[in-house]
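Before any comments, here is the structure.
Omission of a single protein chain aside, the complex is shown with its protein chains in their original locations.
Up next, chain A:
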């Protein structure tokens, strides 16, 4: 068929036209997208430069010791400044160990803990005020004697209650932190996994010491009898097979 050749040719031309149209569209999309990205980048660069300039100016004013803005602050500015200052002071209370917020029916307290300079866990207590001060909800772990402390000191002596609870919590978190750090830092020295209970007042681990090409397998057991302290009260070390009093 002479028509077949022509048809095939037409089909080829159609296909090519379609291909080219698609490529053209793709090319236009790419260009559009590139243009968008370029203009966004330029916009951000301008904003960044403006901020850098304003910051330099501000720092210059501060170094010169001159007062803040020559422009007059609006009442809204003053109030927003005051709100930010108060928030900063409330944040500071967090560093003292006891912070919180009043609620409609009582107060939500946050007890923060730390070991030396490192801030660790925070625990929460929600207290109801009426008919008398009592605990509604809390995030205190079960092995802390919360029930005993609240029975003994609430509702009359909230301060004492919080001081003692804070002691228990800080000591527990301190012991746990030390055990974790110990496991991390002395991992080549320790054999197996150190064992400890939830309150972290009992710690057992095995390690070995080498002297004169002999190695001594040792087990240590640390007991912390005082739940309010993060130092052990009793340490026992024994060598497998040989009991050597410390």
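Following the convention adopted for this analysis, a contact is a pair of C-beta atoms (placed from the backbone, for glycine too) under 8 Å apart; a residue touches a chain by one contact, two chains touch by 3 or more; residues count from 1.
In this text, contacts and distances are computed from a predicted model.
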Checklist outcome for this item: Looking only at "CENPP protein", "Checkpoint protein", "Large ribosomal subunit protein mL46" or "Cytochrome c oxidase subunit 5A, mitochondrial", the name UniProt gives the absent chain is "CENPP protein"
Item to check | Among A:113, A:150 or A:201, residue touching the chain not depicted | outcome: A:113
Checklist entry - Pick from A:54, A:105 or A:225: which residue touches the chain that isn't shown? => result A:54
Item to check | Absent chain, residues of chain A that touch it | outcome: 30, 33-34, 37-38, 40-41, 44-45, 47-48, 51-52, 54-55, 58-59, 61-62, 68-69, 73, 75-76, 78-90, 92-93, 95-102, 107, 112-114, 116-119, 158-159, 162-163, 166-167, 170
